[in-house]
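To start, the structure under review is shown below, and the notes come after it.
Missing here is one protein chain; the remaining ones are kept as they sit in the complex.
Let's look at chain A:
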Amino acid sequence: MASACVQLCQRCASLSCSRTMGIITLKYSTHTHCPVALRSAFSVPVLLSVLHRRRNLTQSFNSGVRSFCEFHAKVQPSQKTHRDTDESPGDSLVPYQNQLRDGGMPLNEWETALDLDDIPAHSALEKISDKEAVQIDIPATLPPVSITLKDYVDQSETLRSLVLLGVQLWKLEQRPNVGSMLLKLDFQTDVVPRLTFLRQLGVEDSRLGYLISHNPFILTESLENLQARVAYLRSKKFSAESVASMVSRAPYLLNFSVKRIDNRLGFFQQQLGLSAHKTRDVVARLPRLLCGSLEPVKENLKVCKLEMGFRENELQHIVTVIPKVLTANKRKLTQIFDYIHNTMNIPHNLIVKFPQVLNAKYLRIKERHLFLQYLEKAQYDPAKPNYISLEKLVALPDEAFCTEVASATLEDFELFQKTM
């Protein structure tokens, strides 16, 4: 047990663990009180490391938290004066040169000199004076395993900076393994380079929180890969602003390989038969086309061509105006089209003129159409008088629709809704 403790000490030394631990036990060693011999065994190696490398607590914390905590749990079996004191991450290190009890004895000699099976000179139940009690400092015990990141957010610089960016940690900790991954990230070497990369790309600071909340794995993707993918997109003549907007609206975009993005761009250009410029435009407006699977897109295209009977050029026009049609739900799309074409008797060319009806809610179209029919105002043919455009039918909010299009009050519309 003793040797195991000392081994762990050395490991902790190399990881440069808690400075506070060092200070606390250090303080302890100058007094006559040493309730637990193990503590003194722990004190020296940590002190050496602490003197050599004055790093901030949180950085050391990030690298070795789990092993440290487990060791710490073993180390503190019986503490009489257990008080919750927090580590102070923001403090600078204060060196204590002349605090060594053994006066700088090398480790292995000291190890043999210490007999860890000795009964401690002072029992834990002994009374101590107030001054000595105040100077006992026990570091906070971080739970080795926790279901929430709340326990670690105060001590971890990474987590703190993520919260200040606006990342929704409560959502991320529900995803499996993401919480541990975020905790193990090192702020300076992992997080900062990627955030600066995204900033240089043109992503706004306000969007960084959204990006990381949806795709925390961007912080583990290698920088070379990220740069290669951005270089590829620029080579395909996407402007810098459009790349920035694509990345901020499709958080997973930069996690996909160049080959996959290339494959998708090629697919869209080929299937839709659009020019390079128009394909770029469509993809820039709906960047998640490059992220998702292609099978639903293929099915939607087939549905539009075969079931709905749109011609090639009509389909191209619809997709350039409303790219969302490619990723819409197939069943809902057919339901809306069926109602518009068969019940409202609107021909294809008129639907192509107003493709936003395919993007609207079915219930909204149905209620408004039936209301207009009840008022005998349902006239969608541009050649005849009192023509109502599909855009007005679908895009206006309820109140504007009632007053402008139906010339009725909102209460009338609600009463009508209750008769459906």
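Quick notes on this structure:
Here is the rule we go by: a residue touches a chain if its C-beta (ideal position, glycine included) is under 8 Å from a C-beta of that chain, and two chains touch if they have at least 3 such contacts; residues count from 1.
Quick note on the criterion: contacts and distances are computed from a predicted model.
Missing from the rendering is one chain, named in UniProt as "Pseudouridine synthase II N-terminal domain-containing protein" (options: "Pseudouridine synthase II N-terminal domain-containing protein", "Centromere protein M", "ALA-interacting subunit" or "Prolactin"). When the omitted chain is restored, the residue from A:D154, A:E221, A:D281 or A:D412 that touches it is A:D154.
Shown as candidates are A:K171, A:R199 or A:K302; the residue that touches the absent chain is A:K171. Within the complete assembly, A:D398 is the residue of A:D190, A:E221, A:D398 or A:D412 that touches the hidden chain.
Although one chain is not displayed, chain A still touches it through residues 23, 27, 30-31, 85-86, 88, 90-91, 94, 96, 99, 134-135, 137, 149-151, 153-154, 159-160, 163, 166-171, 362-363, 366-367, 398, 414, 417-420.
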